[in-house]
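Note that one protein chain is taken out, while the other chains of the complex remain in position.
Moving on to subunit A:
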């Protein structure tokens, strides 16, 4: 099998859905910004791209019409470059990279743009028309367990209490705030120019702004301030908006290339893609999906858990993140060192690609060897992808 490399990995800022700074930009435009930024930063010839894979959890409405292809056209890639949309809910972005890498490893492609996009301002969780199979609802209603309920059930089953969750959430905000303050994300973020319109005294004003900072972080969040929040998913339950991930708009893209391609353009990759695994679990406990996926991916990569130097573990909920950390015995000190989705947001189908960019940049700064991106997935799944820094 051939080897697959990451030549570059970048992301747009993650901004709060409906309230944040990316609320007025279309998801296809946002994805095009990520693709264009990736190509500028890697400096490759767009005509050499074999395909564009874009992860998206709810690929309909503004994210519909095969956003993978639409975004490629919006980024003005040549019409010879095809595009597809990839969906495995919250792992879609990572799944795109894995699919691209696997195709390269098969020798069927040399250069693929792989990433993800989600504008939760444009298409809400559940999509434009939520549906559930009426027969499944009779004999397996858990199939459609809401994410919040799964977090409550995981908290209950794994004995994660409110204080532990709020402590985890406060730490996430503190780490993210410190990273932003220090400009840590400067290298990985592709700034986005947005235009907002406002009717002022009967005249439509256009206000342009360049957005380059994640806007969902709440500096100064404390365990005490989080303790005041009410349960949202279960009456009296420990899961609150404060210890859950935020709804977010964002896009991210990586360039997945072959060894031959690197030789041809005489460039060094940032990392090698080693392995990916997605595994299923009970849908009502979807948050624990990574408990199966992480060991599976490590096995495919031929690594042990201790070999991992840095981990981006998506914080869908503090409840499930803690359940995974506790169960697998992961080292908390190497997880989400710059904060996680509780602070920085979780743009569903973009998240895997976004976390890859964050992981690889931090590995570069720290000069670490093995890193992992992992997340739980609605419907009862987990995914993990492993990278080796070169």
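To be clear about the criterion, contacts are C-beta pairs under 8 Å (C-beta built on N, C-alpha and C of every residue); 3 or more make two chains touch, one makes a residue touch a chain; residues count from 1.
In this text, contacts and distances are computed from a predicted model.
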item: Name under which UniProt lists the unshown chain, selected from "Diguanylate cyclase", "Lipopolysaccharide export system ATP-binding protein LptB", "cytochrome-c oxidase" or "3-hydroxyacyl-CoA dehydrogenase"; value: "3-hydroxyacyl-CoA dehydrogenase"
item: Which of A:134, A:202 or A:329 contacts the chain that the document leaves out; value: A:134
item: Touch criterion as defined above, residue of A:145, A:171 or A:357 at the omitted chain; value: A:145
item: Residue of A:47, A:198 or A:235 in touch with the missing chain, whole complex considered; value: A:235
item: Residues in subunit A touching the chain absent from view; value: 129-137, 141, 144-146, 148-149, 152-153, 233-237
